[in-house]
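Read the structure below first, then the notes.
Heads up, one of the protein chains got dropped from this complex, but the rest are sitting where they should.
Up next, subunit A:
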Amino acid sequence: MSYLIETILSGLLAGVMYSLVALGFVLIFKASQIFNFAQGVLCLFAALTLASLMLGNTPFSELLHTLGLPNDWMPVVPIWIAVPITILVMIGLAFVIERFVLRYLVNQEPIILFMATIGLAYVLEGMGDLMWGSDVKPLSVGLPEGALDWMFDRFDIYVDKLEIAAAVVATVLVIALSLFSQYTRIGRALRAVADDHQAALSVGISLRTIWIIVWSIAGFVALVAGTMWGAKSGVQFSLSLIALKALPVLILGGFTSIPGAILGGLIIGVGEKLAELYAGPYIGGAIENWFAYVLALAFLLVRPQGLFGERIIERV
């Protein structure tokens, strides 16, 4: 029994991580109908920047070395400075993406924007490699780690403190985001743009500004998600592949729903752990790798708009 609870708990907590990544997707998709393939790489890039700053790595050190320039002048940056710097980098990135990519693709087909984000993903990944190198970096942001003792002592259930911390952070983030979008001027503008571009323009909302804000927020969410994953398993380039796990999460939850992204993440987290536990022994394990996709496929057949997505009804 305690083993089952342990499995479900660890599934829920892994699900929180998926939800965090999916959340970044939903934000951008709602505001601009862009499926941002680069969201996973944004997580990677943010975590990479944070980890490297804290390790005192010099940006472009390989490049500088090749050019014969000094390449180890960066001091080790303490976390309370490194985090704001990383946030600024992500906001700067949002500006650059709007200025050099999105601005030229306004009113294009969604597939073209999607292709642009694939390109963006590769550019960013290469950029991350060039700036910070491709070695696995430890990232310790001072979150508690190890087993939660009293749970272990009393119920014999192993729960990682780090994962609890991740769940708390994710909850706070989601609450903050929904309060922001519900009660502030910019939040209202964001919702307006998500609802109707033309009407938003007619009340004086600048789409460019909104896009920069949305990508900045998505960058911030990516930083949180990337930090959590990085703290768990080190910052490595396979992090960008998590983006692919977020895809089934979105199909489950619906591309336009924040609660959907969260619930979808949790269902997939728990589902794949349970599948591994119960069906794994019979079909040889490694179910975790593909379970999410099969579940998503089943969902596409039954409820293509997802749990909370907007139902697409075409009037004829």
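Note that in this section a residue touches a chain if its C-beta (ideal position, glycine included) is under 8 Å from a C-beta of that chain, and two chains touch if they have at least 3 such contacts; residues count from 1.
In this text, contacts and distances are computed from a predicted model.
Asker: From the list "Cytochrome b", "Acyl carrier protein", "Aldehyde dehydrogenase family protein" or "Lipopolysaccharide export system ATP-binding protein LptB", give the UniProt name belonging to the chain omitted from this structure.
Answerer: In UniProt, the chain that is not shown appears as "Lipopolysaccharide export system ATP-binding protein LptB".
Asker: Which of A:59, A:133 or A:187 sits in contact with the chain that's absent?
Answerer: A:187
Asker: Out of A:4, A:105, A:201 or A:241, which is the one that touches the chain we can't see?
Answerer: Answering carefully, the residue with contact to the hidden chain is A:201.
Asker: Could you list which residues of subunit A touch the chain missing from the display?
Answerer: Subunit A touches the chain not shown through residues 176, 180, 183-189, 191-192, 194-196, 198-207, 213.
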